[in-house]
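What you see is the complex with one protein chain gone and the rest in place.
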């Protein structure tokens, strides 16, 4: 989409210095940007602003007489907002591909795309403006809201409820059976995985991530949650609003993750753990089963402990050889003292 | 499927108190159950039994005069068994979808479903009662047994042998090349991944899990094994009967995992490790290459060590600041003592 610099300045509530008539149609970084690109610069990169060929640079402060700049309080945020408009693909007429297999009773909204070979089972519904790309599968009675983008080869099992403006990347599996078995004398018996899954508005889910359905309850991903690639969300989990979870993290059954939490990559969270809002977990941290994490705690390590405690322990472990040596010295000196008496 | 309470009681070998004529057709938990739902209650939830609206509650003991209950020794197991019948989908006529691409010589059994767009290559076979959902791929000469469910978008490479009643969830990749390369002066040369993969009866494999084919041997998942989502099983691995492995665990090449083992999530097991039957590994544990774990050992941590040893070490590490302080005190007192002589 095309916008001129004045429109961008207005959009982000910034102050324009330079030529507001420059037309922008894309974004880039300071180095690669051309005359129709918008870019931005954090303060540490201000020295590079005069050299950029970008049509416009969003900055937080400073004077750049030879450049067209827009000054705002949070340049990265303003850039992201403007980029989301500039990069919006041109509105094409969307259609249901002739090779898509859509059950007769499926409710399809206006301006919906269903890609080649996608399969939509009976009782499902797809609301206005949503894109279901090629090779996706939407199970029976699953409901997908408005303006969602479901990338190719996503699988959504039966009875999932997906909100509006949800983005699901390729290879995700939403609503598969959770991992529940009861031991018997002749092997394991499958515990019913008869619950469902709710994904609220404005959630984004990375590639090849798995969100299991509830067993007898619901798995729920609340508004604004962002999950990275290859994340595992087990049955009956609840993830609170605006929580972000980095790649390859695993959340075991029946955990509750509070809102506005920040969870690093490759974190493991044991069953029935309860993380209050604003929890921060460092990468590769391990939270024990049934652990209760207090509001806004910052935890690190396995088993996860307060960051300060973690760093203290690390420091003491690093000091162990010196402690060991001191211990030996004390022993020798004490023996000498004993003898000298 | 519909059953009345008397039939359930008989099925699970339990004692019925109340109205055996109540008709059940689904399952739920104590809170959400309605009059046609079966539920169950562990002892700690007995206080909530009188309040449930469930048609029948399976319990382990106790008297609930206002409720229809079935008393058994293991309520959760009995519930799981009954649920597997109640939740059985009605027998629909299964068919091969007109858009499935099935090679001419593929042997398709009776009552088989092949979903839209699924591809079955030459020489493959699908036995009676098996469901291959939409978008699946079955490679050349792969054989799939009876009454399996292969969820949408599963890929099975050539020459896999899959038993009966196997469940494979969406996004799984069975039989891809293992990770084997030989270093040469001009980069890596691919080591042949020319083996095959066997998955025995009653195995369940979670979404997006990978089971590689053997290199020159076989990768084998034995009867009753349950793998969670996003698990990695490398070439030439053998996993023994009735072993369960939680999400995101990785098993390196040529490992042997004994029967009835319980492996937590995000565990890493190095090449050529040999775990005897009944091994228990805590979440995020790391087993070194070629490690031999004895029968029924319980290991924790990285490198994995006996749980007791792990806990002892954790406790001593936590005590390090105090030890350090004591060391300093001893030093001061010793110096004082020296001077006072």
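Read from first to last, the chains carry the letters A and B; within each, the first residue is number 1.
Just so it is clear, contacts are C-beta pairs under 8 Å (C-beta built on N, C-alpha and C of every residue); 3 or more make two chains touch, one makes a residue touch a chain.
These numbers were taken from a predicted model, which means no experiment stands behind them.
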| item | value |
| --- | --- |
| Full-complex contact with the absent chain, from B:52, B:164, B:232 or B:261 | B:232 |
| Among B:1, B:23 or B:337, the residue in touch with the chain that has been omitted | B:337 |
| From A:18, A:195, A:265 or A:278, residue that would touch the chain that is not displayed | A:265 |
| Interface residues of chain A (partner: the chain not displayed) | 26-29, 32, 39, 74, 76-77, 79-81, 83-84, 87, 97, 99, 115-117, 133-135, 151-153, 167, 169-171, 202, 204, 206-208, 223-224, 226, 228-230, 241-242, 244, 246-248, 265-266, 283-284, 301, 314, 317-318, 320-321, 323-324, 327, 330-331, 334, 337-338, 341 |
| Residues belonging to chain B that touch the chain removed from view | 99, 101, 117, 119, 135, 137, 153, 155, 157, 171, 173, 176-177, 179, 181-184, 187-192, 194, 208, 210, 212, 216-217, 230, 232, 234, 248, 250, 252, 266, 268, 270, 284, 286, 302-303, 312-313, 316-317, 319-320, 323, 326-327, 330, 333-334, 337, 340-341 |
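Operating definition for what follows: only the chains that are shown with their structure count from here on.
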| item | value |
| --- | --- |
| Whole-Å separation of chain centres (CA-atom averages), chain A against chain B | 26 |
